[in-house]
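Heads up, one of the protein chains got dropped from this complex, but the rest are sitting where they should.
Up next is chain A:
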Amino acid sequence: MNRLLYRKLKDRLAFFLILVLALCPTLPLFHILLGVVKQGISSISLEFFIHLPKPPGEEGGGVGNAIVGTLMLALSASLLAVPIGILCGVYLSEYAKGRFGEAVRIAADVLQGTPSIVFGIIAYLWVVKPMGHFSAFSGSVALAIMMLPVIVRSTEEILRMIPETLREASLALGVNYWRTVLKVIIPTGLVGITTGILLSLARIMGETAPLLFTAFGNPFWNFNPMQPVEALPLVVFKYAISPYEEWIRQAWGASLVLTGLVLVLNLSARLLARRMGGHGR
């Protein structure tokens, strides 16, 4: 009888151990979320979303310009990266079986592991130097290069999963190759491709380093892509290392907004992926 009790106890113990270990990776996430919400929530108000920052020493002000800037950077980076990324992914899955394809694939993987500040340097050399000044455009070039490998590889993988018979169904109707890719293959993989785009967006929205010497930051409203622009991660960076208490408080607020944005993107990607799984394609 005693032995049985002992065995049961051991069983319980093992279960709890596994549970605790499984919780380990989620703990930091919850800690971050909790911290950001606790410290940031006091800054959140309508004013925070729609006003310009105030000079140091003055109370109030907001990060409206940085929110606009971040959305602008994300949108223009997507405009650059999405078409190129999808085309490149289509190329890899449809045509590139040989050595050249392998080279492109390795390049994408290396790009994915490259430190983000390097993309800032590249965009600085390619865009800022020739133009002679910082700009939102140069920032979006840096972010677009960061998005590319994620979009390319996810597009390629999704398209590879599409059964050969579907392609042949279209070709057998006398549809040429390009139209088949455009009207059958890509639409069939669209949900998966969109998931990849959302994930790549979530990855770049919070990046500071590639923007430091490209988008640069701007304390005023700017809607011109050829001028420097503010961005949420830049605000967090600048405010957090400043000596002003009010700014540090606002850095937490901006972190909260940024974390919220990234979380929403990640969750939508998740939901889309789940829907795709449910439909069995």
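Following the convention adopted for this analysis, contacts are C-beta pairs under 8 Å (C-beta built on N, C-alpha and C of every residue); 3 or more make two chains touch, one makes a residue touch a chain; residues count from 1.
We adopt the following convention: contacts and distances are computed from a predicted model.
Not shown: a single chain whose UniProt protein name, out of "NADH-quinone oxidoreductase subunit E", "ABC-type quaternary amine transporter", "Hydrogenase expression/formation protein HypD" or "Phosphate transport ATP-binding protein PstB", is "Phosphate transport ATP-binding protein PstB".
Only one residue in the set A:Lys97, A:His133, A:Arg160 or A:Arg274 touches the chain that does not appear here, and it is A:Lys97. When the omitted chain is restored, the residue from A:Asn2, A:Thr26 or A:Thr165 that touches it is A:Thr165. Screening A:Arg7, A:His133, A:Lys183 or A:Arg275 for touch with the missing chain picks out A:Lys183. Listed by residue number, the positions of chain A touching the unshown chain are 97, 163, 165-166, 168-176, 179-180, 183-184, 187-188, 190, 279, 281.
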